[in-house]
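One protein chain is absent from this view; the other protein chains keep their places.
Letters A and B mark the chains as written, and numbering starts fresh at 1 in each.
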Amino acid sequence: MCAEKKLDPLENSAYEAVVGLEVHVQLNTRTKMFCRCENRFGAEPNTNVCPVCLGWPGALPYANREAIEQSLRAVLACGCEVGEFSKFDRKNYYYPDLPKGYQISQYDQPLGLGGQVDFLLDGEKAGVRLTRIHLEEDAGKNTHVAGRPVSFVDLNRAGTPLLEIVTEPDISSAAEAGAFLRNLRLIMLYLGVSDCNMEEGSLRCDVNVSIRPKGAQHLETRAEIKNLNSFNFIEKALHYEVSRQIDLKERGEEVVQETRLYDPERDETRSMRGKEAEHDYRYFPEPDLTPVTFTREQLEDIRSSLPELPAARLQRYTSELGLEDYPADLLVRDHEAAIFFDACIELYPKARSAANWILNSLKEEANSRKTGISSLGLEPGRFVDLVKAVDDGVVSSQKGREVLKPMLESDKPVAEIISELGLEQISDDSELREQVEKVLSEHPGPVEDVRAGKKNSVNFLVGQVMKETRGKANPGKVAEMIGEILSA
Amino acid sequence: MTKSVFDTRDSIRAGELTATAAAEDALRQVEQVNPQLDAATEILREEALEQAAELDRRLESGEEPGPLAGVPFTVKSNICTLYGRTTAASRIIENHVSPYEATAVRRLREAGAVCVAKTNLDEFGMGSSTENSSIKITKNPWETNHVPGGSSGGAAALCSATRGMLHLGSDTGGSIRQPAAYCGVTGLKPTYGRVSRYGLLAFASSLDQIGPLQHSALECALVLEAMAGVDEMDCTSRNVEVKDYVESASRDISGMRLGIAPELFPEGVDSEVRERVEQAIEVLRGLGAEVKEVSLPNARYANPAYVLVSAAEASSNLARYDGVHFGHRTKEAEDLVALYKSSRAEGFGPEVKRRIMIGAFVLSSGYYDAFYLKALKVRKLIRQDFETALGEVDAVVCPTSPITAFPIGERMDDPMKLYAVDVLTVPANLASLPALSLPCGLSGDGLPIGMQLYGRAMEDDVVLRIANAFQSETEHHLQAPPVNAWGGGGEA
Partner (left out) sequence: MSIEVTDELVEKIAVLSRLDLTREELDGFKEHFEKVLEYVGELQELETDGVDPSLFTSEASNVLRSDEGTPSLPNEVALRPSPDSEPPYFLVPRIIGDAESSEN
């Protein structure tokens, strides 16, 4: 992000950017929004389809309760107002990825109105207000092959549940947009309502951008940029678009209200001329569905069952559990790590040890397998057994890491793995004393040095003992013993 | 030959008639009258006989093949069946064979009924004469120069001219009741939500219902019983107990309160129609019903509100016919927008185009409040009117149509003249109420006249019961049209 910042066209500029986002989050229900097809990415084209999502004559939608519940969780987590009455509306337009000729969406009575998402931007508190959150069905996908005059249509995605989160134009830089989105993504991940996988399109974003003279209050004509499916692209597209608009104004030209596409290969945005210039979506209440209503109690129940959100988690990790800011932040940013961490400290309250082991050893294992911590399939209980074994001196910290790999490959108890590998520390004092005395007698020179006050030689002797015991001794204890013997 | 659906059913059950023989007879009847009436769009001889043979095998092996085993039925061509084309009488899906089946059809089939034909309609249900069919114009069996009414004109004409079958139609603004009246049969538009709409090609989703057209109210009750009930594919279908409609329709009506609303006897009602309906009311009074006047002050606004609401929904419902995923695609389109525009222009008939355009307009920005929203408010007032009136009486009685069947072509030059014949039927759709039309006599020209009964929501049994009481006392519903399949003269 620092490298990007150097390119920020707003630095030392007379303009400021006014940015609002429309974020689309695909919910992770098992089935689609209005039919019983699987809601899954990556299937063969046009195989997760049925009469309903194909828009066949006579078919009718039937709303998925789970999608509405997931949406309400998101809406309440973002602090939106939820009305007691909400409804679906038809948004009428023609496109090949929209088989019914209308999209079932929400118009004037969305699930959530208002709300705000707070986050840290360069260590400072920042916030973006939300306009609304509504639930709708996603469209299918069109693809093109170079050199052929046709487009291919795949309707597997058509009718999958999509949450649209619209912000106020509160954002003024690419960095802020990125920070907001990263935090919003984390919220959705902690809520468990989406996997927010940008590569697979389950988190997508349209950006509305305009510029105005620094300090001005009015809004100027904006352009909407579509097709942004990575944080990197969002920041790059914003930089490009802001520069483009500044150039236009400097040349005395006007910004045109239009939809633009970001082309990552050329790193530019360009006008979508083919898209109908003017829209009249002719919204009206969807007569094939019933309205949805909520009681205050239902909403309170959902609110009280919301998981802890990132900001609160960070706060708890630092002030209650005494983690340093840095590891606490690392944990919170990786929701799988944080959830695993919380499960561990339920069983074993030494938060620092658990955090250390998760952020170092466990994440390394996950990274080397190109997966997340939850996919490692490790029971928090077994992991805690390992952390405990190290804390209790059963196995050295160094040898502990050797225990982790076999733990991930079998279900054997940790103690069994340690003993099979012969990695237990020597806990019997008399056995250890024998080894120490043996080393001391074999190295009279260093012993003399220690007696003469050379501290380094203690380390040498400890090292020799560790070598003799093949790492199974507790080095602290060995040093202590050497001190005792030599000062006696 | 057998006379009623009950006869067909009972003969098969008693082993006196095979399902194959019943299907053969039904097919013979349809094939006999269809050249004169053009009522069936497709006669499904092979498929029907195959189904019937399968049923006979099951009957022979002692299996319980369902309460309607072997009873032949026909389906309006805007309702999905697994065999036979589901075209809505539109060129835009003229070869469409639905890959799935409507819930109402499935329930009849699972009860053992056998589909023998698909019937004609005004394209997508838009019309009151079956003249707006892209396939052919259906004729009235009472007078073949006259329309059978619409949009379920094919079902009504076929029902009138044959015996012993079930007929499924659909009703958005009177499309079951008005042709039933014109063809001298009994037609029920059930309460909205009583029968699943899954598999009915939507015209106006908030108004559409599937219902039966039969010779008698009891036959209607039998069909309703078989296909009513909540459906997991239609969330607007209501989870309300499905009664034994045949049993409850068989009860007497003494003490029942009938309402007469002057607003449903407006000036435009033909004097003969008025007379016959008034005579019928006297019959009902004689059967022990109390008759009193009720008021429906906003009923006169029903038709304009209906024109707007139905067009708005239709414009959206018919957007899916765009030449991309199914149906007609133009041969020559340079780009996508041209493909849409030409495919739709080539595929839809003039009335459908008019309604799509009106609908697009009333929903468009700047006009929504003045037209669409206004119509929804009027709809609310009409619903409230009926709620009040039906708080005082058990049913409201009125004519089904202000006029009798009119000559083919008479009203085609001005669509507004066609819209006008819906004035007495559309209130039931706007108010989501059950409404039934039954024959109550003939005009001087020998054309049938229909009386209409409006009931409370989910009290479909009440209108069936009143109609059955009337039909137990009279023989209007037994009169045979000149074109019929059993050679009946005046009576069947």
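Keep in mind that, in the parts below, contacts are C-beta pairs under 8 Å (C-beta built on N, C-alpha and C of every residue); 3 or more make two chains touch, one makes a residue touch a chain.
Since this is a predicted model, take the numbers as computed values, not measurements.
Novice: Out of B:G323, B:P399, B:P434 or B:P448, which touches the unshown chain?
Specialist: Looking across B:G323, B:P399, B:P434 or B:P448, the contact with the absent chain belongs to B:G323.
Novice: Which of A:Y62, A:F233 or A:Y283 touches the chain that is not shown?
Specialist: A:Y62
Novice: Please identify which residue in B:I137, B:V195, B:V378 or B:V421 touches the non-displayed chain.
Specialist: Of these options, the touching residue for the absent chain is B:V378.
Novice: Which subunit B residues would touch the chain omitted from the figure, given the whole complex?
Specialist: 96-97, 99, 192-193, 206-207, 232, 235-236, 238, 298, 300-301, 304-305, 307-308, 315, 319, 322-329, 333-342, 344-345, 348, 350, 353-354, 356-358, 360-361, 364, 367, 370-371, 373-381, 383, 414-416, 419, 432
Novice: Provide the residue numbers of subunit A that touch the chain removed from this figure.
Specialist: These residues of subunit A touch the chain that is not shown: 24, 29-31, 36-38, 44-51, 54, 56, 62-68, 87, 93-98, 103, 136, 138-144, 148-155, 157, 162, 204, 206, 226-227, 261, 272-275, 280, 282, 285, 287, 289-293.
Simple rule for what comes next: only the chains that are shown with their structure count from here on.
Novice: In the complex of these two chains, what residues of subunit B are touching subunit A?
Specialist: Contact set of subunit B toward subunit A: 79-80, 86, 88, 93, 96, 98-100, 102, 197-202, 204-206, 232-236, 312-313, 315-316, 318-322, 324-326, 336-337, 340, 360, 363-365, 368, 372.
Novice: Which residues of subunit A touch subunit B in the complex?
Specialist: Residues of subunit A touching subunit B: 51, 54-63, 90, 92, 94, 96, 99-102, 153, 155, 276, 280, 282-284, 287-290.
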